[in-house]
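Let me begin by handing over the structure; questions about it come next.
Entry: chain A
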Amino acid sequence: MIEFHLDSRSGVPAYLQLVQQVRQAIRLGILRPGDQLPTVKEVVATLTINPNTVLHAYRQLDLEGLTEGRRGVGTFVAESRPAIQASDLRSLRTTLDRWVARAREAGVDEDTIAALFAEAIRPDSVSRVA
Partner candidate 1 sequence: MTWVAWRLQRTETLITLGILALLAALLVPTGINMANAYHHLGLSSCTGIEQGSACGQKIGDFQMRFESLTHLTDWFTLVPGVIGVLLAAPFIFDLEHGTYRLAWTQSITRRRWLASKLSLPIAAAVVAAGVMILLITWWRTPDIRLDGRLGNGTYDAVGTVAIGYTLFALGLALALGAVWRRAAASITVAFVGYFAVRIFVDTYLRDHLVAPLKATFKGNPPARLNHAEILSQTVLGHPHVHLQGPVGAGSQIAAPKGATPTVFQAVYQPASHFWPLQLTETGLFVGLAVLLIAFAAWWTHERTV
Partner candidate 2 sequence: MSEQAAVRTDGLGKRYGSTWALRDCTLEIPAGSVTALVGPNGAGKTTLLHLLIGLGKPSAGRVEVLGLSPRRDAAVLLPRLSFVAQDHPLYRGLSIADTLKLARKLNPSWDEERAQARIERLGLDPHRKVSKLSGGQQAQVALTLALSKEPELLLLDEPVASLDPLARREFLGAVLEAVADTQMTVVISSHIVSELERVCDHLITLVDSRAQLAGSIAEIVASHRLLTGPRSDAASVARVHQVIRESHTERQTTLLVRANGHVYDSCWEQHEVDLEEIVLAYLGYRPGANRWEAGAQEVVPV
């Protein structure tokens, strides 16, 4: 069973922290396929956060295929993790290397590169490409 915690100073939205913690737990084997996640009520009782935050997190996990909700029973870790094609990973990695090279050529330093990247991967990213 996973126990959630929240870092209110991290700047990362609460629901996303929960999502990340579940992902990490699955990666590390703390959560295995078939394990039940804490109920919304339990999370709310432990963390004193808005239930909608938990629901949002669980919905996100459901969307990513990491968990599945069973009505009236609870939320469970999905039986199979979505397989990522190796070829997809390779091509993404190549694109990424090229982008980093371009950025370095333009004189962008490492911190800025990291910041740009962090911005880009935020799901609720404020700045959209116009």
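Criterion applied: all candidates are chains of the complex that A comes from, given by their letters.
We adopt the following convention: a residue touches a chain if its C-beta (ideal position, glycine included) is under 8 Å from a C-beta of that chain, and two chains touch if they have at least 3 such contacts; residues count from 1.
The shown structure was predicted, so the numbers you read here are calculated from the model rather than taken from an experiment.
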Inset, instruction - Using the definition of touch given at the top, pick which of 1 or 2 touches chain A in this complex. - result: 2
Inset, instruction - Quick one: which bits of chain A touch candidate 2 in the complex? Just the residue numbers, please. - result: 6, 8, 11, 14, 40-41, 44-45, 47-54, 124, 126-127, 130
